Each structure stands twice: as C-alpha cells, then as structure tokens.
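Complex shown without one protein chain; remaining protein chains in place.
Labels A and B are assigned to the chains in the order they are written; within every chain, residues are numbered from 1.
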Amino acid sequence: MSLINIFIVGFLTENIVLTKFLGLCSFLGTSNKRKNSFFMGTSVVFVTVISSIFSYLIYKYILVPFDATYLRTLMFILIIACLVKLVELFIKKVNSTLYENLGIYLPLITTNCAVLGTVLVGINSNYNLIEILVYSFASSLGYLVVIYTLSTIRERLDNGAIPKSFKDYPIALIVATIMAILFSRFG
Amino acid sequence: MKEIHIKEGPFLKTENKTNNIMNNLLIALIPIILYSFYKNGIVPYINGKSTIYQMLLPLIMIFVSVFVTFFTEYLYGILIKKEPKNIGYHLKTKYSIFPGLFLALILPINTPIWILIVGALISSLIGKIVFGGLGYNIFNPALIGRLFIITIFAVTITNNGGYLNSYEVDAISKSTPLSNYATIETIGTYDALVKPYGTLWNFFFGSIPGALGETSAFLCILGFLYLVYKKAIKWRIPITYIGTVFVMTYIIGSLNDATLWYPTFQILSGGLFFGAIFMATDPVTSPTTPIAQVIYGIFLGILTVVFRYLTNAPEGVLTSILIMNMFVIMIDRLGAYARFGYKKIAILVLVQIMLILGLSLYIAETKENKVNVDPNFNIISKETKNDATTYIVTEKGYSSLIKAEVIIKDSKIEKINILEQNDSFYSKVEESNYVDKFKNKSEVEDIDTVSGATITSTAIKKLARNVLNDYMG
Partner (left out) sequence: MKKIWNGITKENAIFVLLLGLCPALAVTTTFEKSYVMGLCVLVVLLGSNFIISLIKKIVPDLVKIPVFILIIGTFVTAIEIVLKNELPGLYDVLSIYLPLITVNCIIFGRALEVASKESVKNSILDAIGTGLGFTMALMIIGLVRELFGNNSITILSNDGLAKIFGQNLVIENVLPAFTPINIMVKPAGAFLALALLLAFINFMKSRRKKNVSN
C-alpha cells in the first residue's frame, strides 16, 4: 500500500475515533471546549507518533527475537507512560505556561485508548518503520481534527434550546453519528 | 435595573426578514416544482407510460414530505414547548416546510412513499429538533434526511427503479449521467457521456435523469437571479462553488484532450446547480461573513470533485455540503477575525489553491485516455492462429472472477465466450445476450451496461477493453 493510501486510511476511512471508537472518553470529556480539545489533540499526536516508533523498534528487535510477543501490551503501555512522564518534565522545564495549560491532559494521554490503539493497529498491520510513522501521524491527526471539530460544534450548541433528554452527551453522540457516516463515504 | 432580553436565534435576522427569505425562496422554487411535475409526472403519462397516480406522484411526494416536516415540528412545538396552537404562527416562524420541500426535491421519483416519510421524520427530528430547532441546527436538515435514506435504504430505492422515471427508462438506456460516467475508466468522450442524453442543452434545461428537482440548471439559475435581485441569498457561495468545480474539471479535461464541453458537462450534472444555489446557501447552516462564504464555496467545490473522481460514490454534492456544514463554525470565526488577522485567511486560500491545482493534476493523470493498467485484469493465455488471436483472460466481476475467451480478428472482437463466472446477477447478462454486443467492435466505450447487472457487465466491458488494448500494443 502506498504511503498516501496509508495516510488516507488512517486519517479518513478508518478514522480512529469515528470507526474504531478509540479515544472516546477524552473525546466526550474534553470536546466541550475548543482550547481543551486542541491541546489534548496536539499532545496526542506528539505522543502517538513517538511511542509508535519506539514500540515498533522494541517489538521488532527485542520482543520478536525473544519470542515474547505476548508481552507487547505491557511493553507498549510502559513506553507510552514513560514517554508521557518525560514529555511532562520536559515541558515543565522549558515552558511553564504551556505546562499549566496542558497540565492535566498529559497524564490523561496515558490512558487514552487512541494512543495505545494506534500503536497496536500499526504493529498488527505489519508496517515497516516509515509506514508506521505515516500511519500513526495520520491516525492521531484524524483524532485531532475530529475532536476539535466536535468541540467547535458543541461550544456553539445552545444547551438551552436542546430538548432536555438530549443535553450534553446524547447530542454530542448524534453529531458523532453524522460525522461517522460522512467520514465513511470517503471509502 | 433594566432587564436584558435575549432573543432566540438565528441571531442574524429579525423575524420579518426570515419571513422575507421564506417567501422569496418559495417563489424561486415554484418553476422548479412545476418542472419536476412536468418532467416526472406529465411527460410519462402523456406517453402512456404511467398511471394517473404516478403522474401526480411528484406533487404527492412534495406534499407528503412538507406535511410531515411541518406537522412534526408543529406537534413538538405545541406538546413540548407549549407554543400557541394556531397554524399561522407556526408557518410564519418555523421555516419548517422547507426541509420537507427540499427533501422531496432531492429524492428520485421512485422513492417509496414510506421511505420518504421516514426520511422527512429524520430530517425534522435529527436534523433540526434535536439541535434545538430553527437557527440551532448545524447540518442542513433536508440533507440529513437524505443522508440517512441513502445509508439505510439505498438498495430498496434502486430496486424500485432508481432515478429514472417510467418515460426515461424506455427512452434512455443508461442511468444518471454521473453513474454512467462512473462506468467509464478514462476521461470519456462526448459520445459516451453526453450523447446518450441528447445534447448539452438537455443538460442545461434539465431533461436528464436525476432527482425530482435538481436536473434543470436553467431553472436554478432563474431562481438564483430572482433571489439575488431580492437580496435573499448568499450569492458568493454558489458562484465560488460552481466556479471551483468548473476550474478543476476544466484542468482535468484539457489535460486529456477534452474541450469546454467537458467541464460544462460536469457542472451541469449531478444536481450541482441545485445543491449550490439552494442547499449550500441555507441561511442557518452556511457562513455569515463574506470571506468565509468564499472559502466555504471553494472547499465545497474541491470536495465535490474529490468525491466524484476519487471515491465510489458517483455524485458528491450533497455529502460535500454536509461535510462543510461541520466546519462552518470554524470558517466563520476566521472570517469574523479577518480584519485583525489576514494571515490565517491567506494561508487557507493558499492551501486551497494548492489543493485545486494538485488534485486536478493528480486526477488528470489517473484518468488519462491511454492504456490503463487494470489490476483486476489478467491474461492467462494468448494464442495466434491464422489471423485470429485468442485470449483467455480473467477480470474481477461483482462477486467472482470472470474467465472469458476473447477472439480478435482483423483488429476487431470476433467473439467473446464466458467460460467461468459466479456472479450473482449474471443471469441478466446472459438473458440479454450481452456478449453479442461486442461482435465486430474495435472499441467498446459506447456499449451500454446491463441494468440490474451493472458491475458484471462493466467487468465484461473492461476485459474486452483490456484485451483490445493489449492487442493494439
């Protein structure tokens, strides 16, 4: 599969949020404010791409030769957790205002299904290093775009006018339904 | 301390102006409604192809759809929101006949009435009420209804006759112009794309297969001019939208030796004029600032072209509009801040120009009028005896691999024998002796496909074309 193909699949047709349902907790939780979702999204992109690369390397050069592929879940999640911790410390040192903005989201990224999910899908698809790079970028970018778009919509929706039972989450899910159908038409 | 009253949206227009827009919109649509009645109702009836019920069907569909959307919002209003019960109030403030009206106009004549009702309900409930009613919806309600109808009921509608009314079914042997286009691998020729339906004037005036109200570009333009005159439409949107599609298809066409007829054909097909003029300009779901409208229109054009050429869906107008509806809020924000920051807008426009050029060139490349490598085609054997060459080939069909024997003599197809296949709809191809159509042909572009077995017959057409390409070298 060509690289462009991989990008389009990861970003659009198999969008991590709208088709694979990963990253939903943060999706519904942070998408009520634009700023939050933007920071969450960009942090996810950053962490996903780097941990994909590391996970690939460790999987290929350590786990497979030692026939320890069953350890991959633990391995990947450890990589992600450590990476997040490192990023946290780094940002704290370099730019404390940025740290204050991103503050709470960084630890949340560890448990963000979208990150681990992208890594897993990438490894399962037997991509090589460049392909995993492209795929993880595409996938997390897809996450960012979807979550940011949804937050702009949610900010604009006036909870006062929406029927009571549909406030907050149900309406967000209905928008997600429509987005899911639209994204799938790129197939 | 004075009280602050906050009016309910749309915060853009006062009540009077909403009324103004509604009335003018209705006036602009009347010719289209009448024409849809004429083309889909009266013409088939006069030619003895339908019953009285079918003749009245366009009007019935419009009426049912309008009634359902209006009544749904009416019921919701009086039951849940405790509004006054007089119908006049609802007519004036709700704008609620329009989702129904538009929905009927973008559906094919053969849509079963119950599906229409379901779609109208979805338009009202999911497209509008759940978001908070007039002024709060993000997506165009009629398009939401249409989206769900296609997603859930596409097969049922096709089985019921699809887009062709009973007159067209006999007079025209193909499907809608864009579905027809999708069966052709390359750029296509005037003969293959336009001629089956007449001339480009047919496309302009609207006597081509399509949904109820979207075929006549001419009537849409009339409506557009009227609305511009009455200052009741965001004119920048249709102009940039259609303009972008024209530019892109012009580039695509001219790089493949197609002259002006090609982009003209493209913009006159697929209900582009109707969608651009009436659906994309819906006051609630489209951008408010001028710059935002331009950007919105250009993106709509790009998306539509992408859908038409790069995906399996034959037409992309309605899906593109829904997708851009999602981004309206963001684009509007950019437009509003334009005074303070031209940089973002400039970058965006630059990106758009790059997309337009890049995508057009890319599409032009892949559609070139030359030998295309068909990955689903395989030559198993090729033998030349006397002056005839016999090919045994395989081509991917609908649900199986089709194996065929093709005999070329004097640079023409002498005969095609289907050796093996397991396609579900092959019986139709067999019944119509489809392979006979290929006899003595040196070019297969204008051979029709078999309706009801489009993919299978297209596959046979493809393998014939690929064999000829290989033979010609």
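Here is the rule we go by: contacts are C-beta pairs under 8 Å (C-beta built on N, C-alpha and C of every residue); 3 or more make two chains touch, one makes a residue touch a chain.
Quick caveat, the model's predicted, so the values are computed rather than measured.
One of A:Leu22, A:Val49 or A:Ile147 touches the chain omitted from the figure, and that residue is A:Leu22.
Touch with the chain that is not drawn comes from one residue among B:Thr151, B:Thr199, B:Thr259 or B:Asn417, which is B:Thr151. Against the chain not displayed here, chain B makes contact via residues 148, 151-152. Residues of chain A that touch the chain left out of the display are 18-25, 28-29, 70-74, 76-78, 81-82, 107, 110-113, 116-117, 120-121, 124, 164-167, 169-171, 173-174, 176-178, 180-181, 184.
The definition used in the following text is that only the chains that are shown with their structure count from here on.
Per-chain CA centroids place chain A at a distance of 34 Å from chain B.
Those residues of chain A whose C-beta lies close enough to touch chain B in the complex are 149, 152-153, 155-158, 160-163, 166, 171, 174-175, 178-179, 181-182, 185-187. On the chain B side of its complex with chain A, the touching residues are 8-9, 80, 126, 129-133, 136, 138-139, 144, 147-148, 151, 307, 311-313, 319, 322-323, 326-327, 329-330, 333.
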